[in-house]
Structure formats: structure tokens, C-alpha cells
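The complex appears here without one of its protein chains, the remainder shown in place.
Moving on, here comes chain A:
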Amino acid sequence: MNVSTTRRGFLAGGAGLMIALSLPMGRARAQGAAATAPFAPNAFIRIGTDDLVTVMIKHIEMGQGPYTGLSTLVAEELDADWSQMRAEGAPADAKLYANLAFGAQGTGGSTAMANSYMQMRKAGAAARAMLVAAAAAEWGVPAEEITVKAGVVAHEASGKTSGFGALTEAAAKQAVPEDPPLKTAKDFVLIGKDLPRLDTKSKTDGTAIFTMDVYRDGMLTVLVAHPPKFGAKVKSVDDKAALAVKGVEMVRPISSGVAVYATNTYAAMKGREALVVEWDDAGAETRGTDEIYASLAQMVAEGGKTVEEQGDIAAVTNPAQVIEAEFRFPYLAHAPLEPLDAVIETKGGKAEMWYGCQFPTFDHMAVATTLGIPIEDVSINVLMAGGSFGRRAQGSSHLAIEAAEIAKAAGRDGAFKLVWTREDDLKGGYYRPITVHKLRAGISDDGKILSWENVVANQSILTGTPMAAMLKGAPDSTSFEGSSGLPYQFGARRIGWGQMESPVSVLWWRSVGHTHTAYAVEAFLDEVLEAMGKDSIAGRLELLPPEATRERGVIEKVAEISGWTGRTRDGKGYGMAYTKSFDTYVAEVVEVEDRGGKPHVTKVWCAVDCGVAVNPDVIRAQMEGGIGYALSAVLHSKITMAPGGEVEQSNFHDYPMLRISEMPEVEVAIIQSDADPTGVGEPGVPPLGPALANAWRALSGQKQHQLPFLAGVIS
């Protein structure tokens, strides 16, 4: 990473520059920010007499950078100095803090920056206009003659200057402008700079507060014994031994299992261990992974339901060569390093929660319904999360409901902290769906792909959740996105989808459908290109139509920065893959070595086009992290069920994670663009797997059609 002088300048600007984030520890606090901040022109901005500007961030901070990114947008139009900016998580309030891409408050699909780009800039511009109007009135000068720069309001002719703080009282009395003018890109001062993150300081000295760090008076910690098979229910409970554990206060059955309440975490763990629960497996999934793979393979062989069609694939009857392959992708756990947790406190018919809530609007409704109280009597404080990768984005609101059921089942007011252990997390479902792909391409003698057929079979993520309504009867495209919508020109194409039903719960896992479609498509395409004697990069460029300039841009860029000369060089393998996901274009090249018959990735080059690069350093960080997250999965990860239906993995010893020794060097190039910004949290993930598959095939001759690469090899 290139640390620019500007960045150093910011850091050197003051020791107290990156002050620990203030935390909304209660309803009074979250709403009452305005009480200590006399100027609150809208739901997003609080300016205090101390000159500090606090931005209420409507998207959860789980590492991907919205505290920094959204504050940058406000600061840009407000003409604030970066050192005066603070960020705070906005509470659940669908009216004020909806994601404009969803119509409900929530973070997902790498939309935080895209949906906030104009909204946050307008919020900042409105506040700026009101500060200027206040200064004009106070100084008796025309507003047009006033300038604002780095947090200083000034009138040159009269020599008058002021910080924001001194103007807050007067600014609050100004009319809120409807449509304040926004800057043009050439006038940007902060957008496009590597501004330091607002949450780094508190994450390096132990002061950052996450859900698990919240302690309320008299709080009990609660662990839940979940059924060992998906879809099983509690039949009977013997809680005598559990209640005998010192510190265990009560045991209650709830809909998801049996809850053990204790005065501390360790007592809750021991109490849960001492429980004797009999489970009713009548509705449970009892198939093992091999059986599930077999039924998915059957579904792809049957062709699935057509979800995309172009030309007539049946008319391609006599290609010179037909290439076929089947790809298998296991269930994957997200495994955020902070396991799931939530704190709930009930008092006099009201409830307040503190947790890393990724879909506040859904959770808000679900908790009110579970407790049987009006939604106005439930408040949710959205805290930072120690990772999510999709795990906390629950259409089912299962975590919030479990917390609410625990509070309700207690039968009294009080504070309760629900904690999932690592074992609960890995065995607890909500996995990236197990998936099988079948691909078939017909090619001509003169190097053309005449037909392309891709059939996908897996479970739908949306089916069975409140979000299923969004489908309006259409197939769940998150199951096959990325197999559909390809930019490549094939003679004819057909995409099919087979939907499997199972009680195993599934969820979006960082980059959703692209986690498997990108691998199947880009690894298979590379095999087809090789069979036609074509280069990975030149071959792809030939398949792109002239209007595909952004696709071409990232592919050409990654070829340039990696010094691409072909699939092998100096005893190393090189593979390339391209994916557009969440409106962002990414191409990656992987360099791989053979270490004792196993792939070792030494370097990854990445070219990304995400429109305007609001904070290039955050974009680079997300590409680096996405590459590492993907590499961890393709090398090591699989959740499997033994015959009978029980999950075989339990902790990081048998669900291994990428370690520092396996992390490649990463070089990222960001394409210059004036297009509106798009997401970066997920798009770095998809191309890595297929780029590795292609590099490893080039080096070793082995085609990796089943993931993970190192199944059973513990690092």
C-alpha cells in the first residue's frame, strides 16, 4: 500500500485526531445526540459547539468501512476538516435510515456506498448552506461572499472567520434547503483521498465496543442448546444437572432449543453441557452430504428450469467438439470471528436491544411481534460487528427472535445477553448453499463457442423468509446470478436452475450466488479457451462485445499490472478470472507455486472498477480482504453432514481458516471513473477461486472441479 503524504499529514495533524467512537448506549443517547449537538439539520448530522461533526451511519460497520465512507461524503459537501469528523451507528428507524436500494433499513449486496452517495452528500450540503446563512446573518454580509474550507467559515472582505461550533445555534434557526447545490467531481477535496478510517484507533487499543462487550446491570448470559439435526425439535428436557451448576439461574425451552441462563458466560457453558435433551427428529434433514450431492447431480442432469435463454441451443447439433464438466461446491459457514450475539433488556412492557444488527427493519418488526408489543416500544441500538460476511443479514431475523424469546421466556423484566459459541456458529446452519453446476459448451473448428449451457442446482436463500415476497413468484436469482447475465458472446446459451428443498438453513455468504457461479463459469470458460488453443486474456477479450468497455478495462488492466505472458512462466502457474458482481467489475490474476503437490498462492493482482473511488485505501483493503476470504474458502472450507444429518465440523481445528503464512501478496489497481460509486465489500471475492483453478490447472494439469482444494488437509 502506498501511504501518501496527504495521509501522513492527516495523521500528524493532531494526536487526538482519531478519537474513540462514541457509542449509542441507550435510547436517550441515540436520540439525544441532538441535545448535546445544537445543530441537527437532518437525521444524519449532529454538529456540536465543540466543532465536532457526528455522522449517524445508517449502515452497520462490520469492517467494510461505511463509518469512514459515508462520513467522507458528508464532510466533502460540508467542507469540514477530516479531523473533526466522528461516526456513530444509527438506531433502527425505517423512516429515517432506510437503505434506498431496499426500501428498508439494512446493509447488504454491497449497497452502502451506492445508495448513500447522493443522500449523504445532500445532507452535508444542506448543513453547509445553513451554516453559511447563519454566518451571513450574523456578519451582515451576502451569503455568496462566504467561503467554507476545512471547517472554517470565512468572509474575505471583512476578515471574519468562524468554526462550525460557534454558528450552530444560529444555523439551527435557518430554513433547511430543499435542494442544495452539490460539488462537481473536479472540486472534490476529500472524495478520492486515502483518508484514515474513523474506527481504527478504537480497534487497536481494545476500546471499541461490540455486542459481546455490553454489560447491563443484573444481566444474565444465555446459551441455547440447538438441535444437532436441522429441523429437529425439543422432545424432552432434564435440567436438574444444569440447574445444579453454580451460577445457572434458570433453564427454559424456546422455539429454537433450550435456553440456559447464568450469571456469567462460563457458567452458562457448563450448564448447557449438563443439560439432557431428547430431540424429535421427525421433521429433520437426515441425509448426509454425499446423498445431497447425488440428488443435486440428478437435478442438473435433468436440466432444471430455464431461467435465461438466448438463441436456440437445440439448433447447435454438430459442433466440432463438446466440452462438459460438473462442479461441486460445499456448504460454507461464514464464521465471523465475533460469533453471533445480542443483548436485550425488557422493562415495563418495553424492550431495548444492543447488537450488530444488519437488517434493523426486519428485526425490529420480528422482535415486536415476538414480544407482542408495539414496534414503538422496541428500540435497537446498532453496534459494530466483529465481521458478518452475510451471517448477520438474516431475512428470517432468527437471532433477534431468539433473543426476544429468551427475554419473554424469562418471565420477568431484565437484561439478557445471548451468546453463540464457535461450535454453535459452525453447526448452526445458515450456510452458503451446497451447489452443483453442470456446464456444456459446443465449439467450432474455427475457434467459436457455438453453444453454452449451464445448469445450477441448490437451495433458494429467499424462500421461506419474509423476503420471499420480493420474488413475486419468479425464480430466486441469488441462486444462479453470475451464471446468468454474462457479458460474453456465445452462439446460443441456456441457463437452467433446479431448486432443492431441505430443512438445512441457508444464507447469503459474501458475494452470494457469485461464490459458486464465478468459479464454475470462469474455470470452465478457461478450459474451453485452452481447448481452442486460446489465451485466457485474449480469448476473453474476443468474446466481449464492443460496448463492454468496463469489462475490457479491468481485464486489460490486470493483464498489464501482472505482466501477463500466458498461463505459465518460470515454473509458476498463472490464472485469470473476471466477474461483475454488485455492479462492480473485478479481474484477478493468481500466481501459484507447487509446494509438495499442493497449491501455494504467492501473489494476486486485482483490477477493480467501482465507479468513483471514494476512499481508495478502503477499496484496496476490501479487495485484499475479499481475496483472503475467498482463498480461505477455496483452499480449506467445507461443512459436511454425516449420514443421519449431523454436521461433522465444530471449530477451527476441523473448519480451518487461512493463516498469515498462506496469504499472498496483493496488488490492486483501481480504474479511474466518473460513474456513481458501486460496492466493494463483496466483489473482490468471486474471481479469486476460478483464477486459482486456472493457475493450478496450468501448472499441474489438474482440473479442480470440487471444492475445497485441500479437503481434509489441516494447515
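Here is the rule we use: a residue touches a chain if its C-beta (ideal position, glycine included) is under 8 Å from a C-beta of that chain, and two chains touch if they have at least 3 such contacts; residues count from 1.
Here is the rule we go by: contacts and distances are computed from a predicted model.
Per the UniProt record, the chain missing from the shown structure is "Isoquinoline 1-oxidoreductase alpha subunit", taken from the list "Multicomponent Na+:H+ antiporter subunit C", "Phosphate ABC transporter ATP-binding protein", "Isoquinoline 1-oxidoreductase alpha subunit" or "3-oxoacid CoA-transferase subunit A".
Residue in contact with the omitted chain (choice from A:K149, A:K246, A:K347 or A:R569): A:K246. When you scan A:G69, A:G539, A:G628 or A:P677 for touch with the missing chain, the hit is A:G628. Touch with the chain that is not drawn comes from one residue among A:P339, A:G390 or A:G482, which is A:P339. When the full complex is taken into account, the listed residue touching the unshown chain is A:M663, out of A:I323, A:M663 or A:L710. Contact between chain A and the absent chain runs through residues 1, 3, 8, 11, 18, 62-65, 196-197, 199-210, 212-213, 215, 221, 246, 264-266, 335-339, 384-389, 421-422, 617, 621, 624-625, 627-629, 631-632, 651-653, 657-661, 663, 665-666.
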